[in-house]
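Only one protein chain is missing; all other protein chains are in place.
Up next is subunit A:
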């Protein structure tokens, strides 16, 4: 914590206090799983390494502060060396986004297993005919899954017909039943 705030103090003071809140909110966006701020918007203030360090330290500061449920006094104490403008900005940002950061941390904790389904997308295709049959009228589902495995997003694509889809749904329902029994 000491180490982090030390870096932060050095770097954050390069930014004028009026721009501070906006920058901090974008950093919190990054923590919550959206886009972090881009260097080219703040290019004059920091070099690349400084930028990385600042982002890292700020993100981990927010995570720790929310994760450990710091009270306002504790946060102020850990930011004691910082200028009052920056300190107030950080405090306000933390108060405003506490719930969102907590949600983001919960998501992270949820994703502890080795592979996790991140997102999925589907398309229905109707095969009207094939090279052998003039009127086929077969419904096909192309299902694409985004699986996060060891931190890497891996796309998985499947094409299923009606029976295969039914099998998939049945097995998923069985899994859901197990989860419901756990409750």
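Following the convention adopted for this analysis, contacts are C-beta pairs under 8 Å (C-beta built on N, C-alpha and C of every residue); 3 or more make two chains touch, one makes a residue touch a chain; residues count from 1.
FYI, contacts and distances are computed from a predicted model.
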Discussion item. I want to check something: the complex is missing a chain, and I'd like its UniProt protein name from "Integrator complex subunit 11", "Phosphatidylinositol-glycan biosynthesis class S protein", "General transcription and DNA repair factor IIH subunit TFB4" or "Coiled-coil domain-containing protein 22".
Written reply: "Coiled-coil domain-containing protein 22"
Fill in: Candidates A:47, A:71, A:116 or A:130 - the one touching the absent chain
A:130
Practice prompt. With the missing chain put back, which residues of subunit A would touch it? List them for me.
Written response: 1, 3-4, 7, 21-22, 25, 29, 32-35, 53, 56-57, 60, 63-64, 67-69, 92-93, 95-97, 99-100, 102-107, 109-110, 119-131, 134, 136-137, 140, 144, 146, 179, 182-183
